[in-house]
Structures are given as C-alpha cells and as structure tokens.
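A quick write-up on the structure given underneath.
As you look at this complex, bear in mind that one protein chain is not there, while each of the others sits in place.
Chain lettering (A and B) follows the sequence in which the chains are written, and residue indices restart at 1 in each chain.
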Amino acid sequence: MEVTLAFVIGGLYAAGIYLMMRRSIVKLIIGLALLGHAANLLIFTIGRLVRGAPPIIDHGKTHLIGQFADPVPEALILTAIVIGFGVSAFAIVLIWRSHETVGTDDLDEMRSTDSFD
Amino acid sequence: MNILLILPILIPLLTAISSLLAWRNRSLQRVFSTTGACALFGVSLALFAVVWQDGVQASQMGNWPAPFGITMVADLFSALMVVLTGLTGLGVVVYSLAAIDPERESFGFHALMHFLLMGVCGAFLTGDIFNLYVWFEVLLISSFVLLQLGGEKAQLEGAIKYVTINLVSSALFLTAIAILYGMVGTLNMADLAVQLKSADRQEMLTTVSVLFLLAFGIKAAIFPLFFWLPASYHTPPAPVSAIFAGLLTKVGVYALVRVFTLMFVQQSEQLSRLILVAAGLTMTTGILGALVQNDFRRVLSFNLVSHIGYMIMGLGLFTPLALAGTVFYTIHDVLVKTCLFLVGGIIYRLRGTYKLSKLGGLYQARPVVAVVFLVPALSLAGVPPLSGFWGKFILIKAGLDRQAYLMVAVALVVGLLTLYSMAIVWSEAFWKRAPDDRQAEAPLLPTAQLHSRLLYFIPVGVLACLMVLIGALPEPFYDIAGRAAEQLMNPTDYVRTVLGRLP
Partner (left out) sequence: MSSLILSAATRYLLPLLLLLSVYLLLRGHNLPGGGFVGGLVGAAAFALHCIAHGVETSKRVLRVQPRTLIAVGLLTAALSGSLSLFAGRPFMTGIWNSDGLTILGKIGTPAVFDMGVYLVVLGVVLTIIYSLSEE
C-alpha cells in the first residue's frame, strides 16, 4: 500500500509541477491544487498506515492498547485541506477577475509588472 | 503572563471583527482600526518588557501540555519582532487614514490589515511548526486580498505572480513538515530541537532542512527565489506595499533564523557556505536590479531584496556576533523599508507618478519631503551615524572574525552601490529640474487639509527619528540584539520553558 501511495504522490507532484509550467492560467491553478493534494497525501502516508484501528480509548480503559492509527496526520491534513479550499476559492476568483481585466489567460502576456519602466 | 502571549493575536482579530461588523460605517472602521493598532503596539511593548525582565515566556493553548498541544512562546527575538509589527502596523494604519481611497476602505481594507497583523504576530509567537504553517497561510490570504484590492490591471497581474509563488512555497513547507513528522513524530519546535539531535538519519535531515530553506527562502526573497517580489510589491497602494515591504519578507527571515538556530543546528553548519553564497548573490543581484529601474517603488523593491542578503549573511556566519547583527539589521530594515515606501506614497500624492524620469524639483518645492526621504535613504546605504551603519558594522565585524573576507567585500561593495542607487533616486526625483514646469509650480498636496498632511508625515517622521535615534545611541539596541542572539545560539531556556523540563 505504501509503495502504491508513494507512486501516486510522486505522480501528483510531477503533474502539479508540469501543469504549473504551462502558459495557461487555469492549468496553473489546477497544478497548484495538485501540489497541495500531493503534500496532503504525503502527510497521510508518512504518518504510518494502520488498518481499522481508530485511536479511541474503550470504556473502562485508561490508555490505548496495541496498534492504533496516529490521529495527528489526519488533523494536519484536515487543516491543510481547509486552508487549501480557501486559497483555491480565492485563486479562482482572482484568475477570473484578471481574465476579465487583462483579457488573456496566457501567462506570457502578463508582463507589464516585470517590464523596465 | 499567559495573557500577554495571546493578546497580540486576539487584539487584531477583535479589531478586524469590529471593522467587519461596522462595514457600512467607514469612520467607525477608522476609529476601530486606529484603536486596535494602538492597543497592539502597547501590548507588544508590555510583552517585550516581560520577556526582557523574566526571560522566555510560554503558554500552552487549551492547557494541553507540550509537546502534545500548541505552545505559544516568546523569546527576545520573537518579542522584538512583535514590537516591530506593532510599530509598523500603527504607523501604516495612521498613514492609511489619509492615504487610502474610500473605495478600498469600504471593501474592508482595515479588517484585512488587521487580519494580516494577526497572522504576522501569530507566526512570530508560535512554538509549533505546523501552527507556523497555519499562521503563514493566514497572513498570506490576507496579503493576497490586500494586494488585489481595488482590482487594477497591474495589481491583478502582480497578484497572480505573488499568489502562485507563495503557494508553491507553502506546498514545499507542508512537504517538509510531513517528512519531519514522519521521522520524529512531533511538531513542537522545542521538542523537535531535542529529538533531532539524536535522530538517526542525519542525511535525511539535510534534505528536510534544504526544503525549509527553499520554502522560507521564497518568502524571504533570497536569491534565486526573489523574482516574485519586484513583480508585485510596487502594484498596490503605498500603505499596503509599505507593510508588505516592512514585515512580510521579515517573517521569512524570522522563520529561517528560528528553524536553523533551534532545530537544524548541525545542518546550518553544513549549509553555512550555501547560505552565505545565497546571501552574497541576493545582495548583488538585488542592487544591480535596483540600478537599472526607473520606477521609484521598483528601485525600492530591488533594494529590499538586496538587503535581505545582509540578514541572511548573519545566519550564514552563525556566530553570536553575526546573529546579533542579523537581529540588529532586521530592526533597522523594518523601519527603513516601511519609511521609504511611505515616502514613495507621499511623492505619488504630490506628483501622481512613480516614474523617476517624470519626477523632479522636489527638493526645491518640498524640502520636508526631501529630508524624510534622505534620512532612510542614507540609513539604508549605511552612512554613519544612522541605524544602517551600525547594522552593517556588526555584520562586517562578524564576517572579519570568521575570516569570510569575500563575503565582507561583497557586503561593503553592495553598501556603496546602495548609496549610488539612492543617489540616483535623489538626483532624479529631488535635484533635477522638474521635466514639466507646470508640475513644479502646482500646489503640493493640493486638496489635502492640515490634518491629512499630519497623518502623512507623522508616521514617516517618527520612523525617521527612530533611525536617527538608533544611529546616535546604538548601545541599548545592540544590547537587545546581543541578548536575543545569545538566546538563539543557546536555546536551552527556550526548550526548558516550553517543555517544562530539560531532557
């Protein structure tokens, strides 16, 4: 399972970076979203995969016994997803408005702030 | 003293909430905003006084003991950065009362500004690496919205570049946190400091530390990761670019210093050469970029990049004196960069352009503006007896002690080139005759009332006076920087206060 996930994560990073190198602004945003997902999946995988052992203490016990899933990676991923959601929503509004204003979705044509004067 | 650690976050939050609730009433928003900024500055001073008196302070959020919960920590460096945040925040808020246009104000400028301040304070005060990520995102999202507020063409183009590169940096940061958590299973920075010393795969740690260097390097705008900065910082209105220039890159510098002095101590020895090379190249490319620009704020943006190099240089040298230099230089740089961008706003208000070729005759027409430009400009270049001189002096002394002669030479040459760059701006904007005579004779700040002029000049004047003060009496500021550096070099107090014991 870890091996499969490792390849998926690598694929996501590669796809994300590839899309960000494209000139289209929409692909740029998709690439950024993929990068975020790759990082989330990396947290998930690297936090050790345990099947069917939630970290919940049974009634009458005082601590967890045996193998259990680490709850911290899930909390981290949830936070990162929420942040990623907000950022993606903002980015979509931003590219839509800049498309309206600048009139192009080609990043190579958005050079006015980089020119010499 | 728990409450002082949380107030620098709560006050901007409550201010932002009140501004949101008073959406329709702009004058009420202005009152809230100013009051909130004053309160933040007061609280930051109190926090600094407590940390100066009693040493490192920590508070466990939700009463969960470290390393399980999130800890808020203030050592001298964090407390100092919070004071600088409070000071710049207050200055910029007062300035914006006169300088920001009503449209931006009614689209929530004040609320966003305080959300930004909350994020910056949170980043300085947190003792948890993932929480640092969260605060970074808070300040980034606020800065995204502030940057494109108003929706001019240049702003949107600049915002796309800024947003993209900062999101890449966040993804790298998250990746680094993931690997770090996978290796040692903790996120508390003090606990990480303890665990990483005995971690068995040191070569893996080098990879992680380089990831952190990249992620924070993008935020701090070091070579070769700075191209987003001169593409975006000159697009928003003056108060916004002033607070960006004054604080946001310094959050990156702070994070670099924190991570490499606390967690990756061994790695920072290994990476020292790399960091120094990056520092030298940041200084040189930045200043060479500044020399060819023809836009007041783009000149400043490139100078901003260039002078990040000095702060990174202190980190690369990694001696107590060098870190003291970094801390001192950070104080100086926050004041200077905020002040210069605010002066840029005044010039824009007077002449309606940032183009150096179209400016001119300001010295004759407006000597006060000339003076408030000259003080930070000379301080930036490191002319004695202003704050920049002492900052550069400490760093160069530290460089000589470590026999890093090439680095010292670069730092000195870049200092000279900065003077040259400022001299260009001076002669173009202030000394040469105005290209259009009608402009020179036009009444300055034509529609401005007296109180609006005061709002423009008080923050700039206070910042300029502080530079002169630091230049004339560097001793107490050097003491602060020295003690902060001592705490950074020897973080046992930090670890003991956070974990409640010394393992």
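Convention: a residue touches a chain if its C-beta (ideal position, glycine included) is under 8 Å from a C-beta of that chain, and two chains touch if they have at least 3 such contacts.
Since the model is a prediction, treat every value here as computed from it, not as a measurement.
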Sort through B:I3, B:V292, B:A409 or B:C465 and give me the one touching the missing partner chain. B:I3
Full-complex contact with the absent chain, from B:S44, B:S59 or B:Q293: B:S59
Absent-chain contact - pick from B:L13, B:L172, B:C339 or B:M407: B:L13
Touching residues (missing chain, whole complex) on chain A: 78, 82, 86, 89-90, 92-93, 96, 100
Name every residue on chain B in touch with the hidden partner chain. 2-3, 6, 10, 13-14, 16-17, 20-21, 23, 59-63, 72, 108
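The rule we apply is simple: only the chains that are shown with their structure count from here on.
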Can you work out the whole-Å distance between the CA centroids of chain A and chain B? 27
Partner chain B, residues of chain A touching it in the complex: 16, 20, 25, 28, 32, 35-36, 38-40, 42-43, 46-48, 70, 72-73, 76, 79-80, 83, 86-87, 90-91, 94-95, 97-98, 101-102, 107, 110, 112-114, 116-117
Seen from chain B, its contact residues with chain A in the complex are 130, 133-134, 137, 140-141, 144-145, 148, 151-154, 156-161, 163-164, 167-168, 170-171, 174-175, 177-179, 181-182, 185, 187, 230-232, 234-235, 292-295, 355, 357
